[in-house]
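Can you keep this structure in mind? I'll have questions shortly.
A single protein chain has been removed from this complex, and every other one stays in its place.
Moving on to chain A:
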Amino acid sequence: MSAEEAPASASVVKDVVVSSMEVEAFRRLFPLQYIERYLDAAVRPDGRPLGRARPTDVVLGQVPTTDGSALVRLGNTTMLAGVKLELSVPSTETPDQGRIAIDFQMPPICSPHVRPGRPAEDACAINEQLSNVLASSQLVDLREFSITSGKSAWMAHLDIYCLNADGSLLDAALLASTAALMDVQIPAISINDEGKVQIINFREDQDEPMVDAEKVSETKRKVVDKRRLKLGPAPVAVTCMLYKNHLLADPTAEEEAVLHTVVIVVLDSPDNLISLYKPGGSVLATTSTVMDCIAVARLRLKEVHRILEEATKREGED
């Protein structure tokens, strides 16, 4: 290569880099500056305005082996929630209440940062927050799960699996939990005069319950039909990211990794807070920033309630 040629070839290389490679390299090498440039132009790397959440999709009844299930997609974040009901004896302190056990799982398939084996710290934190939110939101009245006071009640196991972790995990997990609970159908049961409860299984090809005719005639039975769970207003979580003066709603994993400071707001109606969560972070909040986050959450609340309504309608049609 001669001295005259060198600058020319360098500029060609530079052009090639500029055309396709440079953005990707810049993104990997300087993730903060990459996002900052977008924020200065008041857009996000995926083209959203700062305050808007990603497209959200809710499908109910995806898993036929459960009593209620939902698949939720929030952008790329995917959550699958299922509710299994089983008969149990209520605790003596709350004889006319059932129980609900929540388990949030982040298997290694969901993100490269999750290691197999011990549950991740984040998973524990989300699990705890989810339990707190569901307990304080009055979404489920636990008395709904009661069958006979002091003797039997339903125990609901709500398991949420994160299939793809791309930010705003609590938002998606809560939405999946709510949707799965909306989908719950409490099976029909028969209670004999000794108070023994039995689940009646309907076969798909016949409408008659699969209980032996002789047995029915032997003892008096009370049959309780299958029913839907009555639910309160659905709580909606919105994750907001704070960076300098910007407020980003529903961050992706890429944004979460770089910007650090997060505020999670949970509402169930425009002027009822259920939970507020701001764990540390480098950006400090004043009361007005918190109120801004609540305002963003209010807008999102309407949208999510509409999405949930549509999902139930679609489920009803099928």
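As a convention for this text, a contact is a pair of C-beta atoms (placed from the backbone, for glycine too) under 8 Å apart; a residue touches a chain by one contact, two chains touch by 3 or more; residues count from 1.
Keep in mind that, in the parts below, contacts and distances are computed from a predicted model.
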Candidate names "Exosome complex component RRP41", "C2H2-type domain-containing protein", "Proteasome subunit beta type-6" or "Pre-mRNA-splicing factor RSE1"; UniProt protein name, chain not shown: "Exosome complex component RRP41"
Residue of A:D57, A:E128 or A:E310 in touch with the missing chain, whole complex considered: A:E128
Per the touch definition above, residue among A:V114, A:V290 or A:I307 touching the missing chain: A:V290
Option from A:I35, A:L259, A:I274 or A:A311 whose C-beta touches the chain left out: A:I274
Where the unshown chain meets chain A, residue by residue: 118-119, 121-122, 124-125, 127-129, 131-133, 135-138, 263, 268, 271-282, 284-287, 290-291, 294
